[in-house]
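Below: one structure in structure tokens.
What you see is the complex with one protein chain gone and the rest in place.
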Amino acid sequence: MKFRPFRVSVLLLSLLIPAALVAVVFFLVAYSGQAILFNGLHFMTQISWNLGDLYSDPVTVSGISVPPGANYGILVFIAGTLASSGLAILIAVPLSVGAAIFLAEAVPHRIRPALSMLVELVAVVPSVVFGLWGITVLIPLIGRYLSPSGNGYGLLAASVVLALMITPIIASTLYDALLQVPKENRESAFALGATHFEVVAKAMLPMVRTTLIGGIVLALGRALGETMAVLMVSGGGINILPTSLFSPISTIASFIVSQLDSAESDPTNMSVRTLSEIALVLFLITLAVNATAKLLSSGALNVRKRQS
Amino acid sequence: MSASASLKVARSAQELRRLTISKLGWVACGLALALVIAPLVDIVGVVTVHGVAALSGKLFTQTTSGTANGLLNAIEGTFIITLFAMLIAVPIGIGAGIHLSEYGKNRLGGVIRFLSDVLTGTPSIVLGYFAYIVFIIGFGWGFSLAAAAITIAILIVPYLARITELALQQVPNPMREAAYALGAKDHTVVFKVVLPAASAGVITGALLGLAISVGETAPLIYTAGWSDFTWDGRFTHAPVAYLTYVIWTFIDQPDAHSHALAYAAAFLVMLVVLAINIAVRLVVRRTRLV
Partner (left out) sequence: MKILNNLLRSGVAALAIATAAGAAHAQTSVPLVESGSSLLYPLFNLWVPSYTATHPGADITTTSTGSGAGIAQSIKGLVQIGASDAYLSDAMVKAHPEMLSIPLAISSQAVNYNLPGVTNLKLSGPILAGIYEGKITKWNDPAIAAANPGVALPDHVIIPIHRVDGSGDTFIFSQYLAFSDAGWASTLHYGTTVSWPAVSTAIGANGNSGMVTAAAANPYSIAYIGVSFADQAAKAGLGQAALLDKHGEYVLPTAETIGNAASSVAASTPADERISIVFTPGENAYPIVNYEYAIVSSHQPAPAIGSAIRDFLGWALNDGNNMSFMSKVHFLPLPAAVKALSQAQVDKIQ
């Protein structure tokens, strides 16, 4: 095969991404090694989380030095992560699809740039500001109108804030893709007598399906990894599994942030090592989510092929 | 006659249903846009109102002292961190996106695409702590611009790569085939045909990356540190200030003055990105890439 310098150079550039990921994962595995040994598998299925007494002398448990009473279980945070990100996607996808369609097809050309810029602007609002908006506007609303106990902190608040943060990602990628749909495709659908909405829903949306799924996966990644805003509105659930939309939760990412400072005063370093292990678990979740998304999108494509 | 009449009625009933569904569809879409826009307007509005109220010349001419005085050090710091992060990330991200879209329809491309998506799911605090242990402690760089810029670059490269890829994929294949048929080389096809056609999407990706890098807090706390002074030109062993630290820290202070500075910083973050956003679009339009 002929040597193609351009192809090789972009390939090398793209290989930097997996290289960075491998470096981070390698670091996390190496760093959390002792914690993986100490925590075993019940780490993932256990509800109670306790850093232990960081101010007493460490004790030795099966050959590993840990703070007395240290006991790490992360089921609560896995549940909180999946629930809040899942709910956020459920809220964000229909909203973004609707908003992108309306923006691309129904809004007069003159105000379109302003609106699309506003949607993009949201990607710039620091997440602390989202958190502040959450506690001053959203949480009182949830507390007054939805939550039976009157307490607005918890799963729903976290999911809505996350949904708001990821909507622009999905909406703007979809919006750009809709504008790229060739004129011929639209016009031939119109020629068949389809209404404008049918053109959009039946002719244009299927064409941008891969873009949409790609955007959703990106957005899900952002939701899974968001820290500050979630920390401020989620109610910081610990040692308790969520049972309703208004239960306090913690996500893995926000939990790592909330514990890291205390973990740094652990003389045995086991707390920080365990937090690294949790980060590995989040990697596994992201991996699983991406794999599922991939299966879903390819499966959907196969069905369509068979029909046509 | 009666048969055709009933057919007509049936058709018009069906027609009516289609029209109604279409109407309802538009209403739903409009409602979705309103639901998305309303909170955003509120958030942007709150930041703008509080931020504008806190603006003064002092912000741009004085450095921070504790939670008082100006934000010159933070504005400059955010600017240089973002600049160097983008200098690292844009070539890598767009190059990777080109590979994925143009030559990545194979197993290797699939693996890279998949791992890139996984990397976007990494919480920024984990990247921050990774950089803290590796760059700050391991390499002994101390809190520094180099560590901050590299960390932010790692954070945004996968976004750039995937959005570039998604944008390039929307370019119809016949355009590429035509270019190749005219004897164009790989890089000519990409740079003269595919990238220009998809420039809007690629720029969206770059701007999203820029926005993320200006708006990030968690990874910078562990890499940039904080400094009450402007950057002294060193890439290592010199902590750097940044705007999001001001927002994150000052908002949790008891006094109104700190809150005002925090909102001013939030407003500046938005303003800076908005300005770059508009500027880049103008440049792109003028160079006729769109």
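Observations on the structure shown:
Residue numbering begins at 1 within each chain, and the chains themselves are lettered A and B in the order written.
In the analysis below, a residue touches a chain if its C-beta (ideal position, glycine included) is under 8 Å from a C-beta of that chain, and two chains touch if they have at least 3 such contacts.
This one's a predicted model, so the numbers in the text were calculated from it and none came from an experiment.
Within the complete assembly, A:T136 is the residue of A:T136, A:N185 or A:T292 that touches the hidden chain. Contact with the undisplayed chain is limited, among B:V36, B:L100, B:V214 or B:I251, to B:I251.
Taking the complete complex into account, residues 65-68, 76, 79-80, 83, 86-87, 90-91, 136-137, 142-143, 191, 199, 203, 221, 225-234, 239, 245, 249, 251-255, 280, 283-284, 287, 289 of subunit B touch the chain not shown. Counting the whole complex, the residues of subunit A in touch with the unshown chain are 48-58, 69, 131, 135-136, 139-140, 143, 149-153, 231-232, 234-240, 243, 247-248, 250, 254, 257-265, 267-268.
In this text, only the chains that are shown with their structure count from here on.
The mean-CA centres of subunit A and subunit B are about 16 angstrom from one another, to the nearest whole unit.
Those residues of subunit A whose C-beta lies close enough to touch subunit B in the complex are 4, 6-7, 9-11, 13-18, 20-21, 23-24, 27-28, 31, 94-99, 101-103, 106-107, 115, 117-130, 132-133, 137-138, 164, 167, 169, 171-173, 176-177, 179-180, 182, 195-198, 201, 208, 210-211, 214-215, 217-218, 220-222, 224-228, 252-253, 256-257, 260, 275-276, 279, 282-283, 285-287, 289-291, 294.
Residue ranges of subunit B in contact with subunit A, taken from their complex: 18-19, 21-23, 25-26, 28-33, 35-37, 39-44, 46-47, 91-92, 95-100, 102-104, 111-112, 114-127, 129-130, 133-134, 154, 157-159, 161-163, 165-167, 169-172, 185-187, 190, 198, 200-201, 204, 207-208, 211-212, 214-215, 217-218, 244, 247-248, 251, 266, 269-270, 273-274, 277.
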